[in-house]
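The complex appears here minus one protein chain, its other protein chains still in place.
Showing chain A:
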Amino acid sequence: MSKELEYLSRRVLTGGLNRRDFLGRAAALGASAAFANSLLGSAAQAQTPNKGGILRAGMQGGAATDSLDPATWASQVPYFFGRQWGEQLVQLSADGKVNPALATEWGASDDAKVWTFKIRKGVQFHNGKEMTPADVVATMERHSDANSKSGALGIMGGIANVKADGDTVVFTLTEANADLPYLLDDYHLMIQPNGGKDKPDEGIGTGPYKVTVNEPGVRLGGEKFANYWRDDRGFADQIEIVVINDATARTSALQGGQVDIINRVEPKIVNLIKRVPGVTIQNVAGRGHYVFIAHCNTAPFDNNDLRLALKYAMNREEMVKTILQGYGSIGNDTPINKAYPLFSEIPQRAYDPDKAAFHFKKSGHDGPVLLRTSDVAFPGAVDATQLYQQSCQAAGIPIEVKREPGDGYWSEVWNKQPFSTSYWGGRPTQDQMFATAYYSKADWNDTRFFDEKFDKMLFQARSELDPAKRTAIYRDMNVLLNETGGVIVPMFNDFIDATGPKVEGWVPDGNQEMMGGYALSKCWLKA
């Protein structure tokens, strides 16, 4: 079996077989998905990277309003470009573990309140200056300043102070947090000279590429930084990102050979694209998911029986098949799936019109339930809403669909109206996901889920350094959300990128799209 699998994995790399088919073949041969994926990864590593050339990406998610200041980043292109020219203290590996980057090692005090990071020596910024612990401290200060508009302000909130001590940096937290290293991988927290306090948008970092072209919303470019400190990335001489927000233009640019990698291939057209010679679909399960959100504190959704009825009326398999064309996995009414560290299975809720009808009757609600949706809620949201309307119909639950305009959906409907559709990109840890959207005091508690027991468990898990105990607490939290929460999670969507015939070295990485954000640094052009 392994001989055949190895042969198949090499065929994937040479483009003779796509990843999806490979995983299908592997499953047929009895291999688990995890094993098959690792096999693919090792086959990729066995290739010797070729140096030189220009590696180009065509991406959705850039605008003329983008800036090089990491504190302002909120969309794919600036964030992805940042991953190529800057670095954080740590980096997540493809399997979701924290690896050293600008910090070489770290440790916590027993109460998980004081963390010490040893800073790597001999790392140069693109302006020739050496990176020091003082730069790290200044970076953390800039992003945790209450007046800063940094996107990382939320995660910096729990940090009381950051001090340099010799060649280490010491973080003192206001409350225990066993996940601090994960948080420091956040893309905003790129280490800049003097923390970027002097010139936040000068584009100087320690990454493999230095910024040479910055035309926001049009084109971004980098050139290999000669004094880069590691040799396992940065193979192309130059990188270029062309902002192509139109899906058809992105695909045709890949087919026409103007770019080598594109992001966001729409599930609708994946099956057409993968037949194009030379093009490889690169899909990987991630933490992103689509949600139907009901406010737990607003009638009629304040009744848990009604929420349960709405959950049982969701046909998850059908959603994955129809809306994601199979490029995804079913959800279980919690934002957590097996891509998260410290995950533990809980019973899967299945589509059950009888149970849905039972709970709907028990809730005592009469009349239609108003559900708001929009094209921008997630790709295929309007179709998904109609499917849901039908599956609810089968359970005798009348759903009234109101289609809202995309412009203003995020400010007027989401997090305001009691029942709507939306999406979440996921977070690196369960703690972060819960703290962002399910903690009772969270700004983005978009299901108005106020549960003291849940909050208590959240803090308990955060200060617990023993992984087994934390896993057990998180399991209880997921069960609680699954049974009483206001979130209905029909599906987790895969990240779907595509590469052209010249790209080698792609490894599935579900931390983010585009190979966890490192596609241009870790891939190379075929010799």
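Everything that follows uses one rule, which is that contacts are C-beta pairs under 8 Å (C-beta built on N, C-alpha and C of every residue); 3 or more make two chains touch, one makes a residue touch a chain; residues count from 1.
One rule holds in what follows: contacts and distances are computed from a predicted model.
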{"item": "\"4Fe-4S dicluster domain-containing protein\", \"ABC transporter permease\", \"Dihydroorotate dehydrogenase B (NAD(+)), electron transfer subunit\" or \"YeeE/YedE family protein\" - which is the UniProt name of the missing chain", "value": "\"ABC transporter permease\""}
{"item": "Touch with the omitted chain, as defined above, among A:Val114, A:Ala164 or A:Val218", "value": "A:Val218"}
{"item": "Of A:Thr104, A:Asn194 or A:Asn245, the residue in touch with the unshown chain", "value": "A:Asn245"}
{"item": "Residue in contact with the excluded chain [from A:Ala103, A:Val162 or A:Ala253]", "value": "A:Ala253"}
{"item": "On chain A, residues whose C-beta touches the chain left out of the figure", "value": "58, 63-67, 147, 149, 153-154, 213, 215-219, 242-246, 248-249, 252-253, 255-259, 407-408, 411, 443-444"}
